[in-house]
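One structure is given below, encoded as structure tokens.
A selection of the complex's chains, in situ.
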Amino acid sequence: MPGTSKRMSHKAGLPPGSLVHIGKRKVEKTRITIMDYDGEKFQEKEAQTIEECFPFKDKPTVTWVNIDGIHDMDIIEKIGKHFGIHPLVLEDIVNTRQRPKMEDFEKYIFLVVKMLTCEQDQHEISAEQVSMLLGPNFVISFQERLGDVFDQIRDRIRTSKGRIRKEGADYLAYALLDAIVDGYFIVLENLGERIEILEDSVIENPTTQTLQVINGLKREMILLRRSVWPLREVIGTLDRGGSALIHETTGTYLRDVYDHTIQVADTIDSYRDMIIGTRDTYLSSLSNRMNEIMKVLTIIATIFIPVTFIAGIYGMNFQFMPELGWRGSYFVVWGVMIGVAGVMIAYFKKKDWL
Amino acid sequence: MPGTSKRMSHKAGLPPGSLVHIGKRKVEKTRITIMDYDGEKFQEKEAQTIEECFPFKDKPTVTWVNIDGIHDMDIIEKIGKHFGIHPLVLEDIVNTRQRPKMEDFEKYIFLVVKMLTCEQDQHEISAEQVSMLLGPNFVISFQERLGDVFDQIRDRIRTSKGRIRKEGADYLAYALLDAIVDGYFIVLENLGERIEILEDSVIENPTTQTLQVINGLKREMILLRRSVWPLREVIGTLDRGGSALIHETTGTYLRDVYDHTIQVADTIDSYRDMIIGTRDTYLSSLSNRMNEIMKVLTIIATIFIPVTFIAGIYGMNFQFMPELGWRGSYFVVWGVMIGVAGVMIAYFKKKDWL
Amino acid sequence: MPGTSKRMSHKAGLPPGSLVHIGKRKVEKTRITIMDYDGEKFQEKEAQTIEECFPFKDKPTVTWVNIDGIHDMDIIEKIGKHFGIHPLVLEDIVNTRQRPKMEDFEKYIFLVVKMLTCEQDQHEISAEQVSMLLGPNFVISFQERLGDVFDQIRDRIRTSKGRIRKEGADYLAYALLDAIVDGYFIVLENLGERIEILEDSVIENPTTQTLQVINGLKREMILLRRSVWPLREVIGTLDRGGSALIHETTGTYLRDVYDHTIQVADTIDSYRDMIIGTRDTYLSSLSNRMNEIMKVLTIIATIFIPVTFIAGIYGMNFQFMPELGWRGSYFVVWGVMIGVAGVMIAYFKKKDWL
Amino acid sequence: MPGTSKRMSHKAGLPPGSLVHIGKRKVEKTRITIMDYDGEKFQEKEAQTIEECFPFKDKPTVTWVNIDGIHDMDIIEKIGKHFGIHPLVLEDIVNTRQRPKMEDFEKYIFLVVKMLTCEQDQHEISAEQVSMLLGPNFVISFQERLGDVFDQIRDRIRTSKGRIRKEGADYLAYALLDAIVDGYFIVLENLGERIEILEDSVIENPTTQTLQVINGLKREMILLRRSVWPLREVIGTLDRGGSALIHETTGTYLRDVYDHTIQVADTIDSYRDMIIGTRDTYLSSLSNRMNEIMKVLTIIATIFIPVTFIAGIYGMNFQFMPELGWRGSYFVVWGVMIGVAGVMIAYFKKKDWL
């Protein structure tokens, strides 16, 4: 989270619309892929230069230009010029510290969402910013690096599975959003498992690391929440916004994604409550531990301190101590000591400390 | 709760409208029962195939088709085709991870609610998803398994008790919702008893399990809350939504169910406060325990440590210790020890520790 | 609070409008009293049968029928039939687990409020449900048992004191609401005194019962809050609702009651903060106690353990211990011991522990 | 705060509009002062009877009648009759338990606000209720006792400083409100200083009184908050209410007071956070204290218990203990003891306990 503002400050004072890539550069070379299709035709290619995708702008077919890598200002500027995109939008695309948002510029809609994935070791959620420009017959998507959650959509376009080849660019944008929100469920599943592991370990073996793990989970929760909450609004506005770019039939699908984001938000809230419960358990287990340590100390001390006192009595060197001379008094004293210890133990048994 | 997202992730990337059963399969074979009635006639049968219920669609009588088991995609698809249901609705029916919701498709209304019941051992709340399709003259309800809270409604239809036979399909849908919300009160009653038991046990015998029980109850509370809160909105929208499928007379009844859901939500809030109070009691009882343990240790130690010191003094082997030779000094020392102990005990009495 | 759902579950599944008395039966025999008045005339009688009050329905005078005891379904049903009351309203009247609410049926307004009183021993708040039917020229009030806060209103009607005899039925309904809200202030006063007593006892003498008392007060607070909060809305709707049954002049009076409910709600919030403060004080007094116990133990132990060690040294039986043979070494050792103890005590004084 | 409901309950059941003084009687004799002015003329006098101020009602000049002491029902009633004030307003004026509010009766506006001042010893905030009646050319203000924050306004009227003599009654009402809100800043300043003193004392010298001080401050905060929050609404409504009694030019000034109330509310929130921080510091300082006490005990005990054991060994009276007869073994034992103590001390140094 602290990173959120890190590079942002480098831009302070620059004129608006200055294209400065904010964030870590995650890919070597920008990769541009184009998919162009309608109900009958389908064409897919990897472009070497951004100019290759310009002719598709005026074709009636639906065109999806996907750009992996947003550090090359040249490409972004050319797209901006050719498709007539507002400079502030271009600035937002290359700034990976955006909040999910949706802006309607009539000729196109600009969308920023966060794509969440789990790393291989499954113990870190990684977020990547995906920006989309939705025009009448094109979708241009910008990602920070290679690899995404859109492979099944590409297959559906290639194999003409489902409705996607029959619908317009708005349906394609919906499909991308849907895939991203579906990805949240995988992340939630991962988080849920880690919370369960945490809950078990807190009971069985609480350590000083536990609170670090809890704080770490809380932070990932915040990351997720900050990705999901604004998304609700984004999708809600898309649906109700009355943009001419969104067909009415797509609205039903958007409401479905909207329901999913609410479901994700609900689950996040449940998880948060569970984590707080775990924290309570951890803190009270610390108290319980202390109680147990104190009990051991108290039992040992209260049994032996009185009998040690008795031994001390008869270790005194007074010349006139009648008991010392009596036969059997040594064994009587042993008896008294065992008796005292027995009373103590009985007392602890009664108190349920043993 | 973690389960909420479990199977959901298996669907990531599939085209929308793909019928994939999400959730545990709870029944072997799908069971279809049909009740068809108007003010005069009544007919009830168990259908072997889903096609048997199709003719009822065009009859003027009210038809209630109840389907137990939603894992058979074939049946769901056929219903969808015959009754003209949107593919996304069918997808929602077979996905048991839905949030309660209501969608008005003009020709029919789609409802998702959660039916809560207590297991026999009374220590677990089990939730089952009930979906309903309300048409002009039919209600199709989908349940995850056999057994529900609708038996009294069936009796009322069979025996023509109350208004149910005189009213339309919307009244039937209301009656089903009413029965489900009434079921919440039974669950609340169960929860209330368990909270009372917990409150007693926290005072009498707090153990390390207590916090687990508290966290468990909090989780069931969340489950209930997540079932009830969206339901308020669902029923409120049904009442005010202005759908032609809901008659004005049914509105009064819906407001009654609405009041009940608010009552349930209120009770949940009270319970939550009670559980938080119990948690406070538990944590402070840990502190009290520690205090008691410390008190015992302190009393024993502060009585015996000084007198043991006195005994140590006269255990020294100096050649010139005048007291050692005096007659009676042994008994004087005993007296001093008893005096010191007495002062200590008086001090503790004053401090209210004894 | 757990009781809130208790009997409610017995009704699960019954058809709506079934008159089932929900709650404890608090009175043996239903008592019906009638007051009928206008500016000049006044008549008061206790009716033996409910039919006696029917003729008043069509008289132009204002009639107040008060019914103590709501377990007799027969009476309720007859009233319902004669005055044309909706079955669901009758069901609500006999269900004492209602939330305060107001429903406008055009011909009459239905009100449910909670009347709170303090028991004689002053340590329990008891809540009673009061339902009212406000018609153009009548108010029918239903109470669970004999005894209420309306005696001064009866006096004002009898003696024609104030405006009550000059105004209509809506003013009477206002007067009843006003008396109930005034009753809340008495309850608040009682609660305030108990909180003050609690605050004093927490500082002077915190016991393990304290937390039970705090939780008990919190629960009564919730009861009060649940009675008052919905009432705000009820009275606000009455005032702004635009019902023809409420005259404009009565609106000013209703706003006054509305202000009072806000004042009650405010005071409840203050009390809640005070109770939370008391809980903090209690918990920190536990820690303080522990500190004090530890201090006593530490002082005794750290003074006597070192000197006991010194005594132990000269209790050793080595043949070559030069000090043992020296004259006066016994007294030197005493001096050393007193010195060590003195240093310890000075240290504790510096630490402010003594 | 408990007092809030104290006297209130004495009124329960009385007819509305009954003039009963609720609150402590704070002044012996009611004092009535009149200021009458316009741009040119100015007149000031202390009235012996309330009738003296009646002629001013119909003069075109602005008249400010200030009444200190509201226990004399006779005066209040006469004002009510002469100026045509609603009985409920009169009831509110003499009830000092009001919440700040504003009511527009077209011919006049009724305002209730709380005037806060610091007592001489500066350790208690005292609240006084100020009611105002704002008419077309008069302001009547009611205070509980002599002494207020309006002296500078009186000077401005007398010396014709600022705009006050050129403006109407609404500007006078604004000026009074402004003076009251300015008074809140003085109270806040006082509170701020006390919080700073508290913060210092918590770190330097936490005592058991600290929590009482914290709870006391929290309570004064609540008092302030309850005075300020409704005031925002009151002033906001005055500004936007569209009353003919408020000129448009005064609106700008009211917005300025509105900003000030928001500033006061903001500062209260900050103070609340600071007090909560202090409470945290206090509670953790209790834990720190305990840790320190435990450390002292542990250091002393763990150094002396092992060496006392060694001394105990050679205090045994076995006939065959070879070490006892060896020369120098006494000194060897001393060396061992010092070594053990040294190891312990080194361990504590490593642990940073010394």
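Each chain gets a letter, A, B, C and D, in the order it is written, and its residues are counted from 1.
Here is the rule we go by: a contact is a pair of C-beta atoms (placed from the backbone, for glycine too) under 8 Å apart; a residue touches a chain by one contact, two chains touch by 3 or more.
Treat the numbers as computed from the prediction; the structure is a model and nothing was measured.
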| item | value |
| --- | --- |
| Number of identical chains in the entire complex, 4 depicted | 5 |
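Just so it is clear, only the chains that are shown with their structure count from here on.
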| item | value |
| --- | --- |
| Least step count from subunit B to subunit D, where 1 means the two chains touch | 2 |
| Set of chains adjacent to subunit A and to subunit B | none |
| Fitting subunit A to subunit C on CA atoms, where both chains share a sequence, rotation angle to nearest 5 degrees | 145 |
| Numbering shared by both copies at the subunit D-subunit C contact, with half separating same from different | different |
| Inter-centroid spacing, subunit D versus subunit A (mean Cα positions, whole Å) | 43 |
| Per-residue overlap in subunit A, given as positions that touch at least 2 other chains | 315 |
| Topology of the chain contact graph, where touching chains are joined (line, ring, star, complete, other) | line |
| Residues of subunit D touching subunit C in the complex | 1-6, 8-9, 11-18, 86, 88, 91, 97-99, 101, 103, 208, 211-212, 214-215, 218-219, 222, 226, 279, 282-283, 286-287, 289-290, 293-294, 296-297, 300-301, 304-305, 307-308, 311-312, 314-317, 321, 323-325, 327-330, 333 |
| Subunit A residues within the subunit B interface of the complex | 149, 151-153, 156, 161-164, 175, 178-179, 182-183, 185-186, 188-189, 192-193, 195-196, 203, 252-253, 255-256, 259, 262-263, 266-267, 270-271, 273-274, 277, 280-281, 284-285, 287-288, 290-291, 294-295, 297-298, 301-302, 305-306, 308-309, 312-313, 315-321, 353 |
